[in-house]
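As you look at this complex, bear in mind that one protein chain is not there, while each of the others sits in place.
Letters A, B and C name the chains as they come in the text, with residue numbers starting at 1 for each one.
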């Protein structure tokens, strides 16, 4: 299990290196007769696209997706959907200088140790370019969720950059699309802007914390014991490049909440439906969705490619200094919002299908 | 995929409810000709056993493990090893009062929503008693790791209880076994003791943060993209009852480390071997082990069973108050150390076998 | 993947050796709220039980099944169902003579080559006793099928013993239960009886061909490309001990049917439903069920344990003669009918669940 597949019933397999011929994925298990075309998927890829502001890498990637199979006359057929993105400018650069160097924070050393060979161009398989394939697959997952639950939403935001957190009282989902940081707190934007300018000027970088929220998810999704919704989300988010931590609901902070408050209390609402009066659980109890919003947060480490030289070694066993030229995002975390949303969608679809399989019907909202 | 199996090549499947006839697991994929007996496995179970101090639940569980298959004349045969622990006192209690109640923080509501039925006795399948099966399976994983890497160690400790953290400067692995809290900081013990006594007196509970460290793991383990070592660990730890967050290395704190320091620098050591001069990565880069200690931390929420009454609802749709009688751990996290170690061992064995399968030989240290 | 699990969504994992402490299985993925008890499962095991006639082995096995988990107050809960059969007389025999011998036709040599160790008592893990666990798991599969399709039937028969075939014109399902051979042709019974008496007198044995037929299966089950219904059935049947061939519908004979007849023609029936006018396909086209009866046939080789001495070698590399004392079935195939039915049921349930997962509803008849 090398293992380049994600999911069990709704499952996608990705392929491709940063500077190879093409990258893409094969999406297996999609229900038949859903409308699907390239324009729809392209919309998701464009949100992830770099070059939208001076805070993300200026590399021109077209990321033009092509559907190779699985769609007939505008509808899915139930057979595997292969999606391909050609790497149009893959031969344009000289990578000989990094061929033998292990860049700090990158996977150069570990790929070399594991495989004894690596495609060093742009990080090869370990490049975050692989996430384009996930976003494409995630677009199909979103489509499936919408088929079953038209009102279900999955939205993400950046809630912390470096040491600067948003003020949750200012949270406004509308704000997210109106700034280059996916920031839900309009007041934080100027601070982050100055902070990132300063960071880049220093030849450094910073990390970020992202929050992905799924609303309108019915109670009942998640398959204990080893396919719990929260465990599955943890794997999904941690598999994204540069992620170092994942938490659900109150997460690490829940250790400090007194037990008398930590368990979310319940009451019958006016419509005679049981509701929770808080959501420390982040929408998951015992690995199964509660019907409340599912809240996952993950931490992205600072961009590893920076201008400042750092000590490292090369394949010949010599001490060297490494600095990465070219324009890089001072905070790669910013671009991870659509990726986190894609992984949330993929997890929910797969668990929805697992539930259908075992329990015979999709749960009602 | 209901899915009660963990692992791909080294895979264990657990079964059993808190108050059913028996619980246990079937461990598949164990190499042949390893010495194995019940005494060895029992040693691991005993570390997890409650009743060792007044800070953990006083329920008398014998947790006596039996090997049903897969071992012949004291050695593994390569066939599945079934392990069973009988629930000796399963009929001793009246559970009728909780049969229809949804206890806050527990999985009562979600199991009922998902399955339309639940074994409510002691939490049924959602009880932490399931983790006894993992610890037993983990004992076999430890055995396999020792076969390939005699010096590899996996050790865990509690690093925070409620708001009280250990002082990492005082870290001493020897201390861990000498207090009832798996605490590596001898100075913290008295503080935690007083804090927990107070917590219990208040009818409340607190959470904890645990750290699991694997040393002597060779570089090269982990299978990108969707079976990355860190993603796999995240799923493993998050699948433990009551866990709400997982982080690797610097984890969430890495977002605030400047990029100039975040990527661990490398140098050649005196023996001509490449080493890292820090370990913010927690031993994982690009989803593959670096050869440094693998460091995973996870947060356990406060015990959900407390004496203080809390608002909830019952199956008849009535508002009720729920309080849990009987003696419960004021901090369930304490008992999770051997469980976290077991999951770390299971993940490493599985990835070691995957590496062997694809790359043809175990990596050298 | 050692791999002792069968199925993907409805999945059972078996364990146990012929003369170990116990054998059994863990059945995962069962829908909740189905009535289930030990008596029901025992009924299936009893059909497989030896000792019913002088044509099957006289070993007294009680094969008393116990449910260890997954059932609460007489209903399945959706959690794993562990089933155990204790080996009551496991220490009664001296196996030292076969400890070092490789019995012709048995797996002694290959287990030794693969694992370097084997539990030689009664064949250990390679014994057909493992199939008791399948039959128990299959009983649950039958229950699930009946839940979705009350009129679906799965029935098996022996259609050939040695060189003696049944006359299909005499086929009568009622006859199957009325003779010790699961023979659907009452006229063949006396012939088979004489033939087997003769065979045993000669210290020899013979093989058999079995046919398993599932009726009332809706069109639409089977998941191309690599989980086709017929491919899945082939694996299922071939995994049964001593099976050497599997065919679907016309099978090997279909090579000799002219193309003008081989493809089953279709017509609209009086009720306006499309029907097939023949069933050379055995109910499967393109890996998907057609709605016709699913017909699988498999060949079981002659019993390998016979009285006549045969040339072999031992672990010390010496030429020896091996003969197997004790009473053995002259034709093990006879006992495989309930096993083939169990595997058919397991395959259909798993594919039904897969269909539900992807396509959203069970197909109508």
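As a working rule, a contact is a pair of C-beta atoms (placed from the backbone, for glycine too) under 8 Å apart; a residue touches a chain by one contact, two chains touch by 3 or more.
From a predicted model like this one, the values you see are computed outputs, not experimental measurements.
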item	value
Touch list for subunit B against the chain that is not drawn	8-9, 29-32, 78-79, 224, 353-354, 356-360, 362
Footprint left on subunit C by the chain that the document does not show	1-6, 8-9, 14, 102-107, 109-111, 113-115, 125-126, 130, 160-163, 199, 202-209, 219-228, 230-239, 241, 243-252, 254-260, 262-268, 272, 274, 277, 280-282, 285-291, 299-304, 306, 308, 310-313, 317-319, 330, 333, 354-355, 357-359, 363
Interface with the unshown chain - residue positions in subunit A	1-5, 8-9, 11, 13-17, 20-24, 26, 28-30, 32-33, 66-70, 72, 75, 77-82, 84, 114-119, 124-125
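What we mean here is this: only the chains that are shown with their structure count from here on.
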item	value
Cα-centroid distance, subunit A relative to subunit B, in whole angstrom	26
Rounded Å distance, subunit A centre to subunit C centre (Cα mean)	45
Gap in Å, rounded to a whole number, between the CA centres of subunit C and subunit B	39
Residues of subunit B engaged with two or more neighbouring chains	1-5, 8-9, 14, 114-115, 125
